[in-house]
Structures are given as C-alpha cells and as structure tokens.
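Left out: one protein chain. Kept in place: all the others.
Right after this comes chain A.
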Amino acid sequence: MTDRQLLVGPFNRVEGDLEIRLDIRDGQVAAAYANSPLFRGFEMMLLGKDPRDALTLTPRICGICSVSQSAAAALALGAAGGHAMAPQGALAAAILHGVENLADHVTHFNLFFMPDFARPAYAGRAWHDRAVARFTAMEGSAARVTAEARARLMHISGLLGGKWPHTLAIQPGGVTKTPDARDRVRILATLRAFRRYLEEALFDAPVEAFAALETVDQLDAWEGGDAALFFRIARDLGLEKIGQGPRRYMSFGAYPLPDGPGFSRGLWQNGATGPVDPALIVEDLSHAWMLGDTAHPTQGATVPDEDMRDPAYSWCKAPRLGGAVVEVGALARQVVDGHPLALALAAEGSVRARIAGRLLEIARTQILLEGWAAALDPEARFMDPAPTLRDGQGAGLVEAARGSLGHWLRVEKGRIAGYQIIAPTTWNFSPRDAGGTPGPVEAALVGAKVGAGEETPLSVQHIVRSFDPCMVCTVH
C-alpha cells in the first residue's frame, strides 16, 4: 500500500530537465519512475543529410559533452568507411576529449553535487559550516575557484578545437588543427596550472597520491581538500549505504588510441570483468513514448508517440545489454579498467562509490593528459582525410564523462539512412523494460529515506545527482 506519491522536479543543477515520480511507503521510496521530459528528435533530423553533417549536428545535442558526441560521430563515420584517424590526430582528439571529461567531473562535484550539503536542513552537523562556505550554490568559494580553473583548462579546447562548446575540429581522419611547438608548450603549461588547482583545492596532495589509493580504508583516511570534506560528510550521512546501482558496470573503453584505449573496455559483473559485446544491445520501447519494436540500434528508429500512451512515462528508450540493466559512468570505467580502489567499491555501488570513482578518474585523467600532451609531435600529420562516404555502416563507441556513448550510423547513396544514439544517461535513467525491470536510477532510489514533511527529499537529491545525469543527451 502506497502512503503517498511525490513528484520531484524540476531538479535544477542537472543538465536539462528531469522529473521523478516516487511511491512512498513507510517513510521510504517503494518505487521510482524517471521521466525525461525533453525531446528534440536529432535522430529524425539527421536522416537524408550529408553524413559529414553529423559532425556538426550531433555535438549540439549537448552543450556540456559536445566533444564526446563529436568523437562518437567521427568514429562512426570512420568505421562506416573503414577509415582510421592519423595516430597523432587520435592523440589530439583524446586530449580534447579528456579535457572535456575532466572539466565535466570537476563541474559536477563543485557546482552540481556538493551544494546540496550546504542546505539549511543539515545545519548543526559538524561539517555544515565548512560546506556552506565552500559550496553554497553560486556563491561558495569552491564554485568560484572551480569556474576559473575550468575556464583556464579549456584554453586547451580553444587551442586544439577553435572553440568550446561545440568544437568542430574532430573528423573521421583526425583533427583539423595541427598544433605547433608553441601550442604544445601552452597545453603543457595549462595542464600544469590545472594540476595546481586540483592539488590545492580538491585533493590538497599530489594527484598521484589519490590515484594510488587501493582500499576503502585508505579512502576513509584521506585528509586533504574538498575530497576529504566529502568523505567526512559521506561517513556522517551513511552515503555508502544509499543509492545502490545494478552493480553491473559497462565501459566502451575511453580514448581510442593506436595502442589501445586510455581506460579499457569491458563489462564487470558478479565480481569479474569480461568482454562487452555491443551486438547484444537493444533498446526497449515498452515504457517510452516511442513507436516501434525492441531493436538493436542498427535496426532502431525514432518515432515519437504523439498520443503519449500508457504505460509509457518518458521520452527515454530503455537500453539493455543482453537483456540486463547496466550502469555506466566514471565508477564503471574505473572498475572495468581494474583500478584496485574502484574494484574495492564495485560491490558497494553507492552514492559514495560513484563520487569516489569520479574523483579517482579526475586524478588519473590529469596524469593521462600530461603524458599525451608530452607525446604530441608537431611534425607529424594530424589528419588522414577520409574519402567521401557513399555507402556503409558503422558504430562510434566512446566514453563521455557520464559513461558509454554510442552512435550507430548507416549511409546509403551518400546520405544518412539511419542514425541512432544511446547516451550515458539513456542507460542510467532508462525507464522500465517490457519485463518491468526498472532502470539503474529507478532501482537505486528504492529504499531511500523520505522524511514526513519532505517534498524534495534530500536522499533522493543525493542519489539522483550521484549519477551526474545529463538529460539533454538522454533523449536527444
């Protein structure tokens, strides 16, 4: 018997709009339904267009992870034509992408996630004053320092991509920009400055020290920076016990480079990592306002159901891998990559684990980026131009900040004949499938405590934001 229903939303401090319906029983969430209320129809607009236009159109799905969309489109076009990027072009693309993911992670932590702990409801907790000073929305000291550090980091996006957001430089054959020796020095200097920010504000220690953590005990003992403030809050509020995901983690492998991805590809379940087979992906439409059958994205279509019939409750399709729900994101990537700390947190799969996974990835991405920038060779070719694509089919599978992003493309007679996109938040915020199995966030919310008078329950806010939803990508 449901005691009451709650409609939580609009959420704010997420990218795009989100609404969640909650059934409350005995002071906790009994069932949750995630609704992505924003639909634009990119997959419909792409049909009939010049395949290259996907490079300009798809990044505009999202203003915060446009480089991810751009990288996926370039890879899909390359795959369809059997064409690969020039090695140095792939390296420059990895730098552009890594910078965006890094910027997204620090934005999420400082501007989207932490401000909830500055809420008056937590007044009196030992850490509250500190949280207010650092993270009050739009005013906290951390917000300002982060906005500034992030803007400076994105000089790299400017240098290599001309502008950010909606960078145009990444192409199937590489990147349009050939960085010269001076650019390389500027990129390295910019990364050094960002390292200083991380080592002063976020970790108060070398990033290598955080990346070297191996156990949950070591994590609990971490003392530096805003990261330590979070772990202190997490212990006090029991964030290691709430928001448990499906504990099945997928990664398409981040940053494809000639000698393998920066973070590896795979599927972690039941305590072991194995290969991931994208052929097993389907999108289930039973609870989406979409017409058509369950299909692999190469066969899929996007036909919105204008009658918005029941039992559907979202514009979001429900992607499943081999029929199962999977979680994607920084934690998933670090687990699949086999980092000891992430593996130690994999079974926990909680709000704390997700944030720790993201902090871990911040430290590791900073280190990767420095290595890549040092390896830039201004004398090499950065583009091996792809021939005109007449017919072909291909997939571009990348890792955006929030998780696995796939573009599936079919070209016939020089025009786009099919284009399907599954974004990270499509996985994490998927509605139920035909079997009634809820998506990751829907399941993670079950059991969350809801106080008697709470209209926007804090536990729900923490759980939802721990996934770092990007709702504009979700439905696109």
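The criterion applied here is as follows: a contact is a pair of C-beta atoms (placed from the backbone, for glycine too) under 8 Å apart; a residue touches a chain by one contact, two chains touch by 3 or more; residues count from 1.
Criterion: contacts and distances are computed from a predicted model.
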Missing subunit (named according to UniProt) among the choices "Uptake hydrogenase small subunit", "LysR family transcriptional regulator", "Thiol-disulfide isomerase/thioredoxin" or "BatA domain-containing protein": "Uptake hydrogenase small subunit"
Sole residue of A:K163, A:K241 or A:R390 that reaches the chain not shown, by the stated touch rule: A:K163
Of A:A137, A:L188, A:A209 or A:I367, the residue in touch with the unshown chain: A:A137
Listed residues A:D3, A:D129, A:E148 or A:E223, member touching the removed chain: A:E148
Interface residues of chain A (partner: the chain not displayed): 7-13, 15-17, 19, 37-42, 44-45, 49-50, 52-53, 55-57, 60-64, 66, 86, 111, 115, 118-119, 136-139, 143-144, 147-148, 150-152, 154-155, 157-169, 171, 173-178, 304, 306, 308, 315, 381-385, 455-456, 461, 472
